[in-house]
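Yeah, one chain of the complex is gone here, protein chain that is, but the others are all in their spots.
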Amino acid sequence: MKDIQSLEDHRKTPIQKVGITNLKYPAFFEGLSGKIHPVASTWDLSVSLDADKKGTHMSRFVEIIHEMHHTLSVSQLTRILKMMQDRLHAKKAFVRIGFAYFVEKKSPITEHSSYLDYNVQLEGSANENSTAIALTVEIPVTTLCPSSKLISEFGAHNQRGIVSIRITPTGDISFEELISYAEASASSELYAIVKREDEKFVTEKAYENPAFVEDLVRDVALHLRKDDRISNFRVQVTNFESIHNHDAYAVIEG
Amino acid sequence: MKDIQSLEDHRKTPIQKVGITNLKYPAFFEGLSGKIHPVASTWDLSVSLDADKKGTHMSRFVEIIHEMHHTLSVSQLTRILKMMQDRLHAKKAFVRIGFAYFVEKKSPITEHSSYLDYNVQLEGSANENSTAIALTVEIPVTTLCPSSKLISEFGAHNQRGIVSIRITPTGDISFEELISYAEASASSELYAIVKREDEKFVTEKAYENPAFVEDLVRDVALHLRKDDRISNFRVQVTNFESIHNHDAYAVIEG
Amino acid sequence: MKDIQSLEDHRKTPIQKVGITNLKYPAFFEGLSGKIHPVASTWDLSVSLDADKKGTHMSRFVEIIHEMHHTLSVSQLTRILKMMQDRLHAKKAFVRIGFAYFVEKKSPITEHSSYLDYNVQLEGSANENSTAIALTVEIPVTTLCPSSKLISEFGAHNQRGIVSIRITPTGDISFEELISYAEASASSELYAIVKREDEKFVTEKAYENPAFVEDLVRDVALHLRKDDRISNFRVQVTNFESIHNHDAYAVIEG
Partner (left out) sequence: MKDIQSLEDHRKTPIQKVGITNLKYPAFFEGLSGKIHPVASTWDLSVSLDADKKGTHMSRFVEIIHEMHHTLSVSQLTRILKMMQDRLHAKKAFVRIGFAYFVEKKSPITEHSSYLDYNVQLEGSANENSTAIALTVEIPVTTLCPSSKLISEFGAHNQRGIVSIRITPTGDISFEELISYAEASASSELYAIVKREDEKFVTEKAYENPAFVEDLVRDVALHLRKDDRISNFRVQVTNFESIHNHDAYAVIEG
């Protein structure tokens, strides 16, 4: 049966990325602690294509995922990239894997346990000489407006916000550590369960720790800059403003 | 050229709805005041299909939209439904048209003008004897938690919420009137522009008007029940809780 | 600490549903075969609220989820509903749990294994006297247009479509059985991996089995009607038309 993808192409036009995206797959992610998390993951894999080749072989991407989905980890990304380069005869390879990462936490006063979901992404890219890894985690938080607090006789508007942190790690760093940088910088962290005593605590804590998007993005950036396991980063804070139907945001790249 | 849709079907299975959905179209909506709103609308049109017919004629739906998109209004829905019944030889017809409806409003103290966007839907359904119309509008608001206020020494968590109102009108009623029912019942209404004096006002107003989803859904329901131009309704309030990563909601149908 | 939710309400307005929605939680779903599926689930839980009560107790919903997330199954829905009625002192309770359900399948000719994802929902509702259960599964398929095939000298437009089946079961029925009804009725079923021989097979199979949305919705309805473990159903087919930027759809309720 003919393999049209392997024909020669005459358009003299290399392709930076060709592959598959939005593939949902069950997988098992192993965190730094060794704990295995079963996850519902979404995959994006691509390779570069030389100017003289007509097409890539899409089914090989899914074969690689099927082989590797049982042993997902940051350190496995390098192996996945190598498999892609070898089996697709490609100079460059790119992979991104996203999933909801669940962390069990206790409410601050009554200590009720519940899970909170954080969207995370593992990314890897390889060329002929080197490999680069990036980790992303989105942390939902409470933010309370310092201006609203200052100018109002009582109350202050507050809202859910999302802190999105993307880093290039140079050493072992867990999602939990990145999450703690955002939660320590926000007006309050979030919990799935809060009982009345917890609700009083988080309400008062938020009121005592007001933070603009500007404050939050800077405080997270300071944490990341101090951590010598991180070579560069991007932080974005997006606030779902409670007094507007639009959002506020701030970005620092460092 | 053969018309396979018009062949006889032998499965003895009528179809309640067959048609097109997610069609984006430019349109001109005329409100009750006579003001014309250019809108970017999304259409869903379908008809019933008798058991003995193999298929409907999808292109006719788009022809009707193309003929009618310049003169959209609640009263035109009946005409659109009639066109669908006639041209598609159908007993029943259904249409739903959604778009962002923009209302210009002034900020409460400094009176700066800006637009706020409300998602609305016009729906119509017809059978051989009668036609039914429904209007839906989604109103973004601020809600402030009464429990958080009561138990905390200062502050109270608040957030953006959405009040979704769907009604069957029996007389002329504008989107602006439905919007006013939700905005009057919320802790505060929203504005695209607030200057410092406005921000103080909305912060303090929200603190003085705390409302659970339960309070808000009931207060909106009371407004709708009293309005004799409304024969039945459904109200849903969804709060994007600032202290959780999930939402709270409440529904009343009346 | 005061419990404002338990105060008396004077608006004489009962609430049909009040609760939480969009809560993401890790869970373990046990299918009919006994196989355990770890899933990333999204929860919607609500109860009715009597006219004389001011509010419900939102944290109790999450406590129930936390207790029950390790042992999810269709038969457990009844127990979850009972817990909600008891702990929230409610006449009515409603629960909906959605997740991606992964099924391993072999490609039709070369027999390469891969997973396909199907979105499913478990729903339950209870009043003082009875409980009702519903199952929903969304099956992605290929559909090929019979009219396009008939009138064209070669080729026929085809596209990805989604068959959404919602049933009330009266006996044990698996997601796999509902999936098979849709896949048997479509022009072709889908696979994550297809090698060249498989691609030839699915292309030719689709061309030999053209189906309008009307055909597909009817054929699935006939399967469901014949299955005496199903008391009533709703089938919707939505085609992401390859020759349009809008979708076609058809619905049968029976």
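Read from first to last, the chains carry the letters A, B and C; within each, the first residue is number 1.
Just so we're on the same page, a residue touches a chain if its C-beta (ideal position, glycine included) is under 8 Å from a C-beta of that chain, and two chains touch if they have at least 3 such contacts.
Note that the coordinates shown come from a computational prediction; the quantities given were computed from them, not determined experimentally.
For the options C:95, C:116, C:135 or C:217, the residue in contact with the chain missing from this view is C:116. In the complete complex, the hidden chain is touched by one of A:19, A:38 or A:98, namely A:19. Residue C:158 is the one among C:158, C:185 or C:238 that touches the chain missing from this view.
In the full complex, chain A touches the omitted chain through residues 1-2, 4-5, 9, 11, 13-24, 46, 49, 54-56, 58, 146-147, 150-151, 212-215, 217-219, 221-222, 238, 245-253. Seen across the whole complex, the unshown chain contacts chain B at 1, 3, 23-26, 38-40, 59, 62-63, 66, 99-100, 102, 112-115, 117, 192-197, 200. Counting over the whole complex, chain C has residues 116-117, 140, 142, 144-145, 147-149, 151-160, 188, 190-192, 194, 196, 199-200, 202-204, 206-207, 240-246 touching the chain that is not drawn.
Definition applied: only the chains that are shown with their structure count from here on.
In terms of the distance between Cα centroids, chain B is separated most widely from A.
Relative to the centroid of every protein C-alpha atom shown, the closest chain centre, again from C-alpha atoms, is found for C.
Rounded to a whole number, the gap between the C-alpha centres of chain B and chain C is 25 angstrom. Chain A and chain C have Cα centroids separated by 28 Å. If you average the Cα atoms of chain A and of chain B, the two centres end up 34 Å apart.
Annotation for chain A: residues touching 2 or more other chains are 117, 192, 194, 196, 200.
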